[in-house]
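Only one protein chain is missing from this complex, and each of the others stays in its spot.
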Amino acid sequence: MSGPGATGEAAGAAVGGAAARPIPPRALGPEDFASAPRTDAVARSSRPSLSYWKDAWIRLRRNRQATISLLIICGLVLFTVVGPALWRIDPNRPELSRISEPPRWDTRAEVLAEPPPFGETVLADVPPSLTADGAMLPSPASLELIGRATVESVRLRWAPVPGAAGYLVYRSTSRPGGDYLGLPMGEVAAGNVVSFEDAFNLEPRTYWYSVVATNGAESHAAATIEVTLTPGISLVDAKVIDPTAKPGDFVSRPLRPFGTDFLGRDVLARLMSGARVSLFIGFAAPLVYTLLGILLGGIAGYFGGKVDHWVMRFTDFVLALPFLLFMILFKVAFGSGPGESGIGPMLVAMIVLAWTGAARLTRGQVLQLREQEFVQASRLLGARPTYLILRHLLPNTLGVILVSLTFAIPSAIFAEAFLSFIGMGVAPPTASWGSMCNDGIKTFLVYPHEFLFPAAAISVTVLAFNLLGDGLRDALDPRMRSVE
Amino acid sequence: MLAYTLKRLLAGVVTVVFIATATFAAMHAVPGDPLTSGKARSAEIRANLKARYGLDQPVLVQYGVFLKNMAKGDFGISFTQQNRSVNDIIREHFPISATLGVLSLLFATLGGIVLGSVTARFRGRWADRSTLFFVVLGISVPGFVFAALAQFGVLALNRSAGTTVLPVAGWGGFRFMLLPALTLGLGTLAFLTRLMRSSLLEIVNQDYVRTARAKGLPPWRIFLAHQLRNGILPVVTLLGPALAAITTGGFVVESVFAIPGLGRYFVQAVQQLDYTVIMGLTVFYGAFLVVMVIAVDIVYGFVDPRIRVATEEQ
Partner (left out) sequence: MSLLALRDLHVEFSTYGGVVKAVRGVSLEVERGRTLAVVGESGCGKSVTFQAAMGLIPSPPGRVTHGSVRFDGQELVGATVTALNRVRGKDVGMIFQDPMTCLNPTMKVGRQITEALRFHEGLSTGTARARAIELLERVRIPEAGMRVDHYPFQFSGGMRQRVMIAMAIACRPKLLVADEPTTALDVTVQAQILDLLRDLQREAGMAIVLITHDLGVVAQMADEVAVMYGGQIVERGTVDDVFYRSAHPYTLGLKQAMPSDAEGPRARLEPIEGSPPDLFSPPPGCAYFDRCPWAMKACGPELPPLWPVQPGHAARCWLHHEAATPRRPPALFRGTLMPGSAA
């Protein structure tokens, strides 16, 4: 075999004008110069060809992001369809004894003894209000707990500060630093009252309580104590589950793996039922309005002329309506009576407003295709309109439309979330991810799980659809073949 | 160019009339008489409103009255806040929203152009991939999630710093605008980054870029003189939709950050079913966006000589 280098040298020498005779790399005999059979060559020069869709599928599968997204979407559909059958908890049933519980896997709870009535510790030997001379006060000494700190109550006691007119108590969920001591929990308005009970929204976690003596001056040193609360359930609530429960016993409560919301409803169950709403709107609305758009755009593009002119003029006007603004307006206009979920009006509003994109896309494609040679040839051969549309126009627009549909799904989910978030979406108690976010954001800083779970659900879903759409577009766009 | 502008303006007026008509039709479809829904307080006010809007007249007359009022720039009086006209509300709250919107649009556009250029330049490399990941994230995460996370982050920052580095909510000086503007612009930034990147990648393979390379120009010069100018064109055309996205995004961000802008006010009006405010603000927002789209079109005409010269020659 002659390497390319060898022939190159030969060529250079030859063109240089020298009469050197090229030497074949191996001695060729007369039999090599017999005429060649011509059949075996043809097969070699053609590579196996793949159909458009098969090729696209292979490319989509090679795209790791798109494949993972596809799996996530499948998982999501399972979560929505099969989930409620496995996790049979009513998403709308409030449980007022379990409001805003963070996610926990441990279902056992200790029955806490009813704490004895709290009596303030009043020191008789200290005068209630000392002369407020504006001097800086030291921090209260020997700050300590009274009894057990449980989720039912935390009781604090400290030594009186001479000169104090009262005390302020702060609670923080992180170690206080600088000026910040946490939420002000209460004020004791007498210098000789040296105890405090906190029973406000306690969670089984560690708090830092700070006590500051006051006398009217601006800021004083704080005493801080770290308190870890014992988790548990009050005797009253425990008796609902087990009438024989005694303090110190453990009772088992239903699992709330994702915690509960501000009405004590199960977040996981609400996520599942919310997914139904979000995904229903996410799939149904784009499907319907894309079909509507294809129909109108196809008619405009296929018939052209006056029909095209008026359909597209109308499209332009609808397109000029600011989408979310009119979604809100239509929602208000359609209203939703008591007991209705509000999904229907949202769906209708979205369909009325969003078909324009698909219409313009289809029209453009059809206009372009109509003029192409293979369509003209087919028409020349006597193809009827239905045949032309089904055989030539539709298959060739399908890829582009499929991609636009994939991108329409996340934007519909987005629109639903947006509307529900500003309170214009589904009506309570129906859950959707957007309305859950709306409920959750009010207490986000205290109970982040109520907001984060639905927010993550929306984000992951939309992310998956966007990545799938990207993959699909790359896979269906023949221009992408040359890249990578 | 003048004729072109006038033509666009005329089309804009027609579009605004259409928006007003759609608004009227939508609000007219509201079940029941808006005045009997307990929003209008006294019988006297009710009678006044009836007379003002011709509510006892046939629909067409009402429509005429509505259009006339809109044409005069009179958007009516709030149902829930007595003695406060929609015009007052716009005057008071719109500048706040506009300030916020301009800031975030600037952030989104400049950021989008810069990031898009960087990702296109380092295509397939680490800088590209990581930026693209955040871009897809930016497109996929709703604005209110960013807003909430930003608030949470600033709160944690303030706490660990011991002072107020940035205010968590409210409205005041530039310090108050920073966080909401960034949050509001993030989605648009991501969107424009992607657009800029794909536009530049398309241009890299254009014949005229090869021509420029054949002229022996250094890469930075080719980028500035040939790629950037042509690459920005699609970004300019989509400034209209970007503005619409920022406007409606403002509803959420203003609510979360407790900013007294028009968007927050609109959301409140919607929640309280304050019909005149809803109608007035919808038409106002619609007209505003139409005007902005026209402005973008005219700007585009200046950026793209093909349109400018073609219209001048007509």
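Letters A and B mark the chains as written, and numbering starts fresh at 1 in each.
We adopt the following convention: contacts are C-beta pairs under 8 Å (C-beta built on N, C-alpha and C of every residue); 3 or more make two chains touch, one makes a residue touch a chain.
As the structure is a prediction and not an experimental result, all values here were calculated from the model.
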| item | value |
| --- | --- |
| Candidates B:Leu10, B:Ala225 or B:Val299 - the one touching the absent chain | B:Ala225 |
| Which residue of A:Ala36, A:Ala85, A:Ala124 or A:Leu380 touches the chain not shown here | A:Ala36 |
| Hidden partner chain, residues of subunit A it touches | 1-2, 4-12, 14-15, 17-22, 24-26, 28-36, 38, 41-42, 44-47, 59, 480-484 |
| Missing-partner contacts on subunit B, residue numbers | 204-208, 210-219, 221, 225-226, 229-230, 233, 303-306, 309 |
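The criterion applied here is as follows: only the chains that are shown with their structure count from here on.
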| item | value |
| --- | --- |
| Centre distance in Å when subunit A and subunit B are each reduced to the mean of their C-alpha atoms | 23 |
| Subunit A to subunit B touching residues, read off their complex | 174, 177-180, 317, 320-326, 328-330, 332-335, 410, 414, 417-418, 421-424, 437, 441, 444-445, 448, 451, 455, 458-459, 462-463, 466-467, 470, 484 |
| Parts of subunit B lying in touch with subunit A, wherever the complex brings them together | 15, 18-19, 22-23, 26-27, 29-31, 124, 136-137, 139-145, 148, 151-152, 155, 158-163, 244, 247-248, 251-252, 255-256, 267, 270-271, 273, 278, 282, 285-286, 289-290 |
